[in-house]
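The complex appears here without one of its protein chains, the remainder shown in place.
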Amino acid sequence: MPQPTLLLTGFEPFGGEAVNPSWEAVRVLDGESIVGHRVVAVRLPVVFGRSLEVLREALRAHRPTLTICVGQAGGRPRISLERVAINLDDARIPDNEGRQPIDSPVDPHGPPAHFATLPIKAILAALTDAGIPAEVSNSAGTYVCNHVFYGLMQALDDGMRGGFVHIPYSPEQAARHPGAPGLPVAMASEALRIALRTTLATREDLRVQAGAEH
Amino acid sequence: MPQPTLLLTGFEPFGGEAVNPSWEAVRVLDGESIVGHRVVAVRLPVVFGRSLEVLREALRAHRPTLTICVGQAGGRPRISLERVAINLDDARIPDNEGRQPIDSPVDPHGPPAHFATLPIKAILAALTDAGIPAEVSNSAGTYVCNHVFYGLMQALDDGMRGGFVHIPYSPEQAARHPGAPGLPVAMASEALRIALRTTLATREDLRVQAGAEH
Amino acid sequence: MPQPTLLLTGFEPFGGEAVNPSWEAVRVLDGESIVGHRVVAVRLPVVFGRSLEVLREALRAHRPTLTICVGQAGGRPRISLERVAINLDDARIPDNEGRQPIDSPVDPHGPPAHFATLPIKAILAALTDAGIPAEVSNSAGTYVCNHVFYGLMQALDDGMRGGFVHIPYSPEQAARHPGAPGLPVAMASEALRIALRTTLATREDLRVQAGAEH
Partner (left out) sequence: MPQPTLLLTGFEPFGGEAVNPSWEAVRVLDGESIVGHRVVAVRLPVVFGRSLEVLREALRAHRPTLTICVGQAGGRPRISLERVAINLDDARIPDNEGRQPIDSPVDPHGPPAHFATLPIKAILAALTDAGIPAEVSNSAGTYVCNHVFYGLMQALDDGMRGGFVHIPYSPEQAARHPGAPGLPVAMASEALRIALRTTLATREDLRVQAGAEH
């Protein structure tokens, strides 16, 4: 019987960057074994629509127990555990194929939002214990990251868990963006390992606050 | 035949503040006439649950065509036009009656989120033209503001429009919070007047981007 | 005998802006009487060198008891009371005549820095009491503002006091700069009135901390 699978996705570069730290962080985990599961890493295009086709194809091919999609959040200082995906595309800049949807739904037949089914409070606690700066985020934006996050949650079958994690620029990227913080890609990879392991070990999330007044 | 009504709500103070600029901004509009509608201002308690009872009572009493709930976003620099309310309470600090829900739904039978039914792009453009710093926000947090916003959208009948606006500290508050920006309450009131007027005049929202990559 | 004079300077617009709030805030005070002194407002060009010629001419003409130069700090949220001017020009962008000095002294014969001779702690306390968000700043940058501040302190004779105040964008400017805070020009004018009045009334500054670890 084949090993159960954990799916990680990262993105190709966009917005003029030469690399995307989400793919760099994810691809080194490809083939790793985590608590009896095998990690599969897949790279998604930064394109509305097509990113979801590639994702759905990967979900069909690997039937993962657990999927975490990962994206770059240039300017954010910490690992962001996304809480919610909204059914909305509103692109500030065109995607890698020049599409720029404005205020259209990801899925016209879908619900207004999906919550991640990761134990984000337990992951936050585990990352903090591991000395990795992290936070819960209540918005994944309205670009391809949110699009993929929403489409993922829409595509998951019963019993498959999933969510989205934003990571900062790599130090190399940040060095060329005045004022921006950077986080080493190896630290992002380790954060993802911890997120996978914690999710596999957690049935009910911790009941601790990580809320925001606004 | 009575004049149609526009409902504005603000909050009582919380978190150790002596005033809440949302109520200060709203109460001066009480009784004003805007494009043939009469404004009614109602003050809500910063309390999970009870805030929604007061809001629903006001909706029943006034049957407003249009409702905008307003809250304080201490630390934010601009008028925030909230795009989406999520079905989640996660309180970082206790409310004014000591309740602190963690990861519970606003309404266990409600959808995961509601989008505002205000033309937020048109309002953003009108505020920019009027010289008032504003922005679209993709998260109203997970505290009483989001709770009220979600409950409002849940309570509105067909044909009633509604949404939520966050406003910064008043200058007087900001003066005592190192580093925080302040916005005059009179400017917040004017922003709300413009938001009401723009909504009444707008059937279809503008198709302009105000998105975020993350 | 003529009334003693208080000199306020503001700048012309730069960096693509149509107005400079420092001049807007200052010019409305021109001719006002404050505790038996007459306010004179002078507009300076945003040009290395020539700004100081205009300033020195105004100092000769008016022999002010007290001078406050005012500049725009786009992006800062509060009134900034500058503590220190450094003997250095390092221009990120060219000035209004295309000059862009890099790491050259304001005055090759001057000391490395000058401290303002305003009672900045007393002014901070008075602004806070008046409900105007303010702060002490330990750097006026390395552009024309610092250049003028340094040149002012260099030019003042014994017994003449002086300093520099940075003010945020006006709300109208901020409305067109995503994410930036705005402060009404009338509030900046009132802050300057308070700064002048407080300085005239204060011989020894308050001994209260307004320091920064870094």
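Just so it is clear, A, B and C label the chains in written order, and each chain counts residues from 1 on its own.
As a working rule, contacts are C-beta pairs under 8 Å (C-beta built on N, C-alpha and C of every residue); 3 or more make two chains touch, one makes a residue touch a chain.
Keep in mind it's a predicted model, so treat the numbers as computed, not measured.
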{"item": "Displayed partners of the chain not shown (whole complex)", "value": "A, C"}
{"item": "Residue among C:Leu29, C:Ala140, C:Val185 or C:Leu200 touching the omitted chain", "value": "C:Ala140"}
{"item": "Selected residue (touches chain absent from view) among C:Val28, C:Ala130, C:Ala155 or C:Ala210", "value": "C:Ala210"}
{"item": "Chain not shown: contacting residue from A:Val28, A:Ala180 or A:Leu200", "value": "A:Ala180"}
{"item": "Interface with the undisplayed chain - residues on subunit C", "value": "15, 71-74, 76, 80, 83-84, 86-93, 100, 102-103, 111-115, 121, 138-143, 145, 166, 205, 207-214"}
{"item": "Interface residues of subunit A (partner: the chain not displayed)", "value": "77-78, 127-128, 130-135, 168, 170-172, 174-176, 178-184, 187"}
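Assume only the chains that are shown with their structure count from here on.
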{"item": "Overall pattern in which the protein chains touch one another (line/ring/star/complete/other)", "value": "line"}
{"item": "Centre-to-centre distance between subunit C and subunit B (centres being mean Cα positions), rounded to whole Å", "value": "37"}
{"item": "Intercentroid distance (Cα basis), subunit C paired with subunit A, Å", "value": "47"}
{"item": "Residues of subunit A whose C-beta touches two or more other chains", "value": "none"}
